[in-house]
Structure formats: C-alpha cells, structure tokens
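Take a look at the following structure, please.
With one protein chain held back, the other chains of the complex are shown just where they sit.
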Amino acid sequence: MISVQSAAFDLGDISNRFTAAQSGAEAGAIVTFSGVVRGDGGLIALEIEHYPAMTLPAIEDMVSAARARFGLLDAWVIHRYGRLAVGETIMMVATSAPHRKDAFAGAEFLMDYLKSRAPFWKKEHLADGAAWVAAKVSDEAELARWD
Amino acid sequence: MISVQSAAFDLGDISNRFTAAQSGAEAGAIVTFSGVVRGDGGLIALEIEHYPAMTLPAIEDMVSAARARFGLLDAWVIHRYGRLAVGETIMMVATSAPHRKDAFAGAEFLMDYLKSRAPFWKKEHLADGAAWVAAKVSDEAELARWD
Amino acid sequence: MITVVYFAWLRERIGTGREQIETQAETVAQLVAELSSIDSYHAAAFADLRAVRVAVDQVLTDFDAPLAAAKEVAFFPPMTGG
Partner (left out) sequence: MITVVYFAWLRERIGTGREQIETQAETVAQLVAELSSIDSYHAAAFADLRAVRVAVDQVLTDFDAPLAAAKEVAFFPPMTGG
C-alpha cells in the first residue's frame, strides 16, 4: 500500500493493519519508521509540497527496488503533504521480512530514497517568516551507501 | 517502559502511546521493531522461557547503553514469555531520536543484544516433538559489529 | 508545445507553478536557456543550476537529457521528503 495524502493517519492502526496483512506469510520481522514534525528552532508549522504526477510512480519504484534487494515480503509507505503542526506525523514506512536484518535495511533504504528522490519539499514556517528546507549533503551520503 | 509479560500486547496501541509520550521532545524519528512467530518448518507453537530475576535488569542495562550510545530520547522494550501460537507477536522495541539514523541504529542495537544477551530461550513445538532453538553463529556476529 | 512545471522556491521565484512553452529546444539545457531569457524572475530561478533538479515526463534526469517528444518538464530544488 502506498498513499500520498493530506489527511492525518493513525500510526498504530496502520502498524496493526500491516502486521495483520502479513499473516500466513513468513514475516518474522516487522519494522516501522515514522517521521514527526519537530518543534525546535521556533517552528510553528511545516508545509509540504509535492509533484502529484510523479510522487506515486517514484515511490512505487523505490518500493519495488527495496523488495527485490532485501527480499522484503511487503512494504507500505504513507506520506502526507500540506500544512502540518509540530508533533504531527509526516510519514511512515513499514517493512516485513523473514529476518530482522532485511526488515531494518529495507526500511532504511526506503527512508534514504524517500528523503532525496521522492518529489517532496518542506517549507518551515517560523514566527518571523518562512523558508524552504535545504537538502543536506548528508542526504546524498546516505544514498551513496546503497550503491 | 520495559515490560516482560506473558500477556499479548497491541503493537499499534503501544506504538501510539510511545509516540504520544515523545510530545514536546525533539523526537523527529520513531522506529519500531516487532517479532512475530513464523509458521515455517511445521511449527505449531513457540515456548519462551526466561530467567525472571535477571531479565529486567539485563534489559535495563541494554536500554541505558542504547540511549547513551545513540542519543536516543526514549526506548521501550516489551518481551513476552510462555506459549505463543504462529502469528502472535513475541516482542517489540520502540526508539525515538532527533534523526532517523540514530533511531534505526538504536533499535537494531537493542535487537542484537536482546537476541543474544537477554535471558530468553525458545522451544519450538512441532507435530512430532519439541526442540530448543540453537543460537546462531550469526547472532554473535551481529553483536560484534557494535564493538 | 511543452508544459513546464515548477516546485518549491522555483515556483515562488518564477511566480507560477505551470506554463506552456512553444520551443524548439532539443535538450533540457537549451530549454533552460530559453526560459532564463523570459524575464528576470526566470533568470533568477535558473541562476545557479547546481541548486536545481529536473524531471522529464516525471522521471529524474539531468540537464544534458534530450527533450525528444517530452510533454512535461519539471524544475525543482533537491528533494527534502521523508
């Protein structure tokens, strides 16, 4: 399941649905990652823009690559766009595999690609203005380790 | 929160409670791992024995080490014992950190230590008998990478 | 006729998220040169191409890429999702 949505989602509910969807399979290991809007630096809200025509196909490609590379049994991605307040959950990834190493690696791989190759852009709204978040040099470094 | 219990727990509920407990903090990244009883090899049930006097202190030490080493803001561990059917969730770990790399590494570190240094033993019940699960050489190899 | 779309600060600097362009450009780089000559806003947006990424028909590519029969070219800063 891949979803790009403005609406909030329930991490726990999705985690349970993901786990239930693995039943009967050999999924011994389930990893979830969720990203939360941090409130440091005086942040009031985060605004996420995306490129609708490209977002879903780009994430589908990443999920296919992660499944093939790590032998994942399943992988779900939910990513929100629009205006998000501090403490709101921005996105989540869930992966399943027979063993924990692959479930962890698959989730990290997906996060690194989502961060730098999925067409999302974040703008930080502060009390005195707003600014687009710059990509970090470390984001590319994270990707390089999968080469 | 560390809990060693025979009762089932709700992964989604715990994930949401863990996330809520981080509010106000700088926890931008939350990782959960859950282990599920796999049904391969004709397994009917898994029986988990532990050493009650040692289990909680041993896990507390691992959690303290993980928090210090990766700058985790929080880490929870739930581990069950007793008889578990195929598909039941055996245990879970949740970690939070400002950035995803630390949340992932903290969860993997905890899993590697729980696997080989927490006093739990698994017995597999099959149709034609039961056998204790042998530790894998790879379990020690996983630990070695944190040296 | 090609559709050009902009995101994040490129969209804000240019003042629109989408425009139709009549062009004979054969590569992304040639299209960028044409777009930069439209006005000072476009010129500012493309002043430092190290800060700009491009997708042709929703697939990430680079400035040397041919446009061929491309329908949509997107310009945006490095992504910051996740």
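All chains are identified by letter, namely A, B and C, in their written order; residue positions are counted from 1 within each chain.
The rule we apply is simple: a residue touches a chain if its C-beta (ideal position, glycine included) is under 8 Å from a C-beta of that chain, and two chains touch if they have at least 3 such contacts.
All values derive from a computational prediction rather than experimental measurement.
By the touch rule given at the top, the unshown chain touches B in the complete complex. Of the options B:Met54, B:Ala85 or B:Ala141, the residue whose C-beta touches the omitted chain is B:Met54. Touching the chain that is not shown, out of B:Met1, B:Ala20 or B:Ala135: B:Ala135 (per the contact rule at the top). Among B:Leu84, B:Ala97 or B:Met111, only B:Met111 touches the chain left out of the display. Chain B residues in contact with the hidden partner, per the touch definition given at the top, are 35, 48-51, 53-54, 57-58, 79, 90-91, 111, 114-123, 132-135, 139.
Here is the rule we use: only the chains that are shown with their structure count from here on.
A comparison of C-alpha centroids places A closest to the centre of the full protein. We define each chain's centre as the mean of its Cα atoms; on that basis chain A and chain C are separated by 26 Å.
Note: centroid distance chain B to chain C, computed from Cα atoms, is 48 Å. In chain C, the residues that reach two or more other chains under the touch definition are 82. Counting partner chains per residue, chain B shows two or more touched chains at residues 100.
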